[in-house]
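In this view, the complex is presented without one of its protein chains, the others remaining in place.
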Amino acid sequence: MAASKASRLGEEYETPKAAPPPAPVRPRLTLDFPRDRIWKTRIEKVNAELVVLTYGTIVAQLCKDFDSDYVEVNKQLDKMGYNIGLRLIEDYLAKSNTMRRCSNFRETAEMVAKVGFKIFLNITPTITNWTSDSKQFSLVFDENPFADFVELPDDNRAQDELWYSNILCGVLRGALEMVQMQVEAHFISDVLRGNDTTEMRVSLIRYIDDELPPEDD
Amino acid sequence: MFFRTIFALIIINKAGGLIYNKTFHEAGLNKISTNDYLVLAGTFHGVHAITTRLNPVKAPSNRTSMQSGILTRPDPPSGLEVLESENFRLQCFTTLTGIKFLLFTDTTQANVDLTIRRIYEMYSDYVMKNPFYQLEMPIRCDMFDRKLLSYIREINNR
Amino acid sequence: MSHLAAGKTAGAKEAAGLRYPSNGKTIYHRPLNRTKTAELSQSSFAYLFSEMVTYAQRRVTGIQELEKRLNLQGHPIGLKLLDLLLIREPARSQTRPLNIISLLHFIKINIWQHLFGRQADRLEKSSNPDTPDEYMIVDNEPLVNAYVSVPREMSQLNCAAFVAGIIEGVCDGAAFPARVTAHSVGGKEEGEMWPGKTVFLVKFQPEVLEREALIGRA
């Protein structure tokens, strides 16, 4: 299983070398608000099914508007997510009391998985499959609230073309762009497609440093 | 005499544009024109940008670099944070996304940090979650005004 | 009535249309009640709702059309919730609403409680003798509008049209076809207690009242 997974993933990105030991992660949150406490005390909550059904109706509407052109639906979902990400980052920073930015991408991955996903979707995806240059990782979702109640259309295309939760890729892209990171994110597997896991690949393209001239060296 | 009073709030977008200004206590600060506020916002933004570059020479480089095989970047240097006159104090809070919240208060005002952070939370709720608000544009959100006013009133009447 | 195309004989090999994970886990394997009391952040809802409104806005020309679109997006949710909440009722109270009042109570109590964590604030019948087909569900502070400030030039708009669509879906599903619209009635003055107060106007089709009269007589 592990071997087949590796070979499958191998098509998607550079062959992963044995990842170096993770860099020590300095805590970026004030001790007053560890993440479980944030979820319990600082987050206004609503019934999960309201959120899940609302997402479902958005995806269904897009499929209708774009005549089941799933490639286009993926794009639209990513775009919506991007717009959300641009705004959601402020909530993330305000609620988590984050005062300093992550010093490297490994730290960013930790914050995304353990704080971001926790406070917005109450899940903590697993970070895995780092590349040796620490610029790409995967988020593996054991649980995906958006996919509750979902069975993709049986039209011989949806399971090959539609990434049902694609909005999440856009959210990551938008949110990280606002804190000066250009990333690329896409799903490489989804249990809704019949895969055994739901996995998103996230890559750092570059740090956006607007106060410095573009790197010339 | 007014002690412990919040006079006004200004919000400046990433590009230095004034996107919000509200005076809470008419008797506290003399009225200045919207144009003056625009100039104030732009000027503060510019001065802030220059002060972020005014680092002691020996400070570690501000550049992204490789450290033990990982691309690393340091925290951005903070710029001007407080400006004080005989009659008021101006505190600036810059978010990691580059928005500046400027709070004008009485010079003896306590807990300004907390107040600004609470305002930031309101901004993230009532501005950023409003489908009719366009990023970087002037803020016209009834709900934000209402929540902000009642919060500040509570502090000023304390 | 014609037979459906799918295989009819017991034990027939299922047409392998959809693929499933090797652990076999599908929606059919998860208990329906798994997420009954689960919670997610209100922010997540707010962002999705906000994007739904923004997206809808790009595809319409007027406020009425925008409300219609939001209504359409809520409608299927109402249809689904009707059965989802019914199946979760204890067996003895598991009954279909047979008249307008029990249907509206189901909406005011069960639907609201489930979606918004509290009942709707009021339920009223139109006092106008000309409109015996109209009912009003009042929400002082619709959760969907928690962070929404409608610009002045669009003051006719109430984004809770989405909720109106959910209500309409419940009514249509239960065979009480109706048109449901959302109206802002909160005062705009400062110090107003419920500036976002919303009335959901439920207008039933004539056949619903006719049937109700028939059943009443029986």
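Chains here go by letter, A, B and C, matching the order in which they are written, and residues are numbered from 1 within each.
As a convention for this text, contacts are C-beta pairs under 8 Å (C-beta built on N, C-alpha and C of every residue); 3 or more make two chains touch, one makes a residue touch a chain.
The rule we apply is simple: contacts and distances are computed from a predicted model.
Of the names listed as "Sedlin", "Ribosomal RNA-processing protein 42", "DNA replication complex GINS protein SLD5" or "S1 motif domain-containing protein", the one that matches the UniProt record for the absent chain is "Sedlin". In the full assembly, the chain not pictured is in contact with A, C, by the touch criterion defined above.
The residue from C:86, C:154 or C:209 that touches the chain not shown here is C:86. Against the chain not displayed here, subunit C makes contact via residues 1-4, 6-11, 14-18, 20, 26-28, 30, 32, 76, 79-80, 82-87, 94-98, 173-175, 211, 215, 218. Against the chain not shown here, subunit A presents residues 53, 55-57, 59-60, 63, 149-154, 158.
Heads up, the rule we're going with is that only the chains that are shown with their structure count from here on.
Inter-chain spacing, taken between the CA centroids of subunit B and subunit C, is 41 Å. Residue positions of subunit C touching 2 or more other chains, listed in rising order: 43, 47, 49-51, 54. Shown for subunit A are the residues in touch with two or more other chains, namely 87-88, 91.
Every residue of subunit A that touches subunit B in the complex is listed here, in rising order: 20, 23, 86-91, 93-95, 97-98, 100-101, 103-106, 133-135, 178-179, 204, 207, 209, 211-212, 215.
Across the complex, subunit B meets subunit A through its residues 49, 52-53, 62-64, 67-76, 95-97, 99, 117, 120-121, 123-125, 128-129, 135.
Against subunit A, the residues of subunit C that register as touching in their complex are 17-23, 25-27, 30, 34-45, 47-52, 54-55, 59, 72-74, 76-77, 80-81, 84, 114-117, 143.
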